[in-house]
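As you look at this complex, bear in mind that one protein chain is not there, while each of the others sits in place.
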Amino acid sequence: MHLREFFQEGDSMNWLKWFEIRGKSLFSIAFSLHRLTGVVLAFYLIMHLSYLTSLRFGQEVYESFIATTVTPTFLVFDILLVLAGVYHGVNGLRLILHEFGFAYEIRKPLLYFTYVVTLIVWLIASYQLYRYVMGV
Amino acid sequence: MADRFIPALQIRHGGVKMEKTEKALHTKRVLEPAGWILQLLTGLLLAILVTFHFYEIHFASHNAMEFDKVVERLSDTGYKVMYALLLLSVSFHAFNGLRAIAFDTEFGLRNSRTINAITALIILGAFFYGLSLLVMF
Partner (left out) sequence: MEVIFRIKRFDGTRQYWGEYPVPAEKGMTVLEGLYFIKEKYDGSLAFRASCRMAICGSCAIKINGKPMLACETQILHLNTTKINIEPLDNFKVIKDLITEFEGFFSKHEAVKPYLIRKDDNYQEPVELVQTPEELYAYYDYTLCIKCGACYSVCPAAATREDYLGPAAMAAAYRFNTDSRDEGSAERFAVVCTDKGVWRCHFAAECSEVCPKGVEPAKAVQKLRFKSAIYALKRIFSGR
């Protein structure tokens, strides 16, 4: 079934329209990614607080958590998480500027700048994570 | 084929939902802009604090995630304040963000009071839970 026909089934799947990018400009794509990364990060926040709970139970419990999650397998997820975080932050700064009514006329160069900064910061952060986990 | 329903009330009254009391209207009109302003302010704050937090854990030293180092940081008053601020900002920003997403839907429109209440509880809950971890050190 085509994705669009799926929408007609009722309100419950309407939220998929936030991620419909066909025929849309980079601005809409930026919005869709901002929403997606926001939800991912909110979920990560909950996980992070649970993770920090291990501190309450002492060194052994905390270190067993570290041993499980600071590994090459989790590195992939960590790098994706950092991408989500950096994108959401940098794009968020762009949105703060525009939602206060500033810099609307330069919104296109600012959008491209957002993507470039995101890429650069992400690569630097990911490389550092990689070095730490791989012990390089 | 499901109908895309436009409630008759909205058409007859020009799309403006009729409110019952002035007080309810005032609260509603004040909560939303306050929520938006705080969302942007916490966003700005987080851009700084999360960057600092990430820098500290992954760039400043090689052993920042070791148990002893974590406890050392959490025992320091300055760090405690920073973490508390980070925690409050991120709790508000994340869960208010989810609230905004919920309000973008018909479900959110129908259950606005419940969602507002639950969001407030979760924000406070997350903040006080994190605080309870902070005060242990």
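Miscellaneous remarks
Labels for the chains are A and B, by order of writing; each one numbers its residues from 1.
To be clear about the criterion, contacts are C-beta pairs under 8 Å (C-beta built on N, C-alpha and C of every residue); 3 or more make two chains touch, one makes a residue touch a chain.
Being a predicted model, the structure only gives us computed values, none of them experimental.
From the options A:Phe43, A:Phe74 or A:Phe100, the residue with contact to the chain not on display is A:Phe100. Chain A residues in contact with the hidden partner, per the touch definition given at the top, are 5, 14-15, 17-18, 20, 22-25, 27-28, 30-32, 34-35, 95, 98-101, 104, 107. Along chain B, the points of touch with the absent chain fall at residues 1, 3-7, 10-11, 14-17, 26, 28-30, 32-37, 100, 103-106, 108-109, 112.
Quick note on the criterion: only the chains that are shown with their structure count from here on.
Between the Cα centres of chain A and chain B there is a gap of 16 Å. Those residues of chain A whose C-beta lies close enough to touch chain B in the complex are 8-11, 14-15, 18, 35, 38-39, 41-42, 45-46, 49, 52-53, 55-56, 59, 62-63, 66, 70, 82, 85, 89, 92-93, 95-96, 99-100, 125, 128-129, 132.
Chain B makes touch with chain A in their complex at residues 1-2, 36, 40, 43-44, 46-47, 50-51, 54, 58-59, 62, 65, 67, 70-71, 74, 90-91, 94-95, 97-98, 101, 104-107, 126, 129-130, 133, 136.
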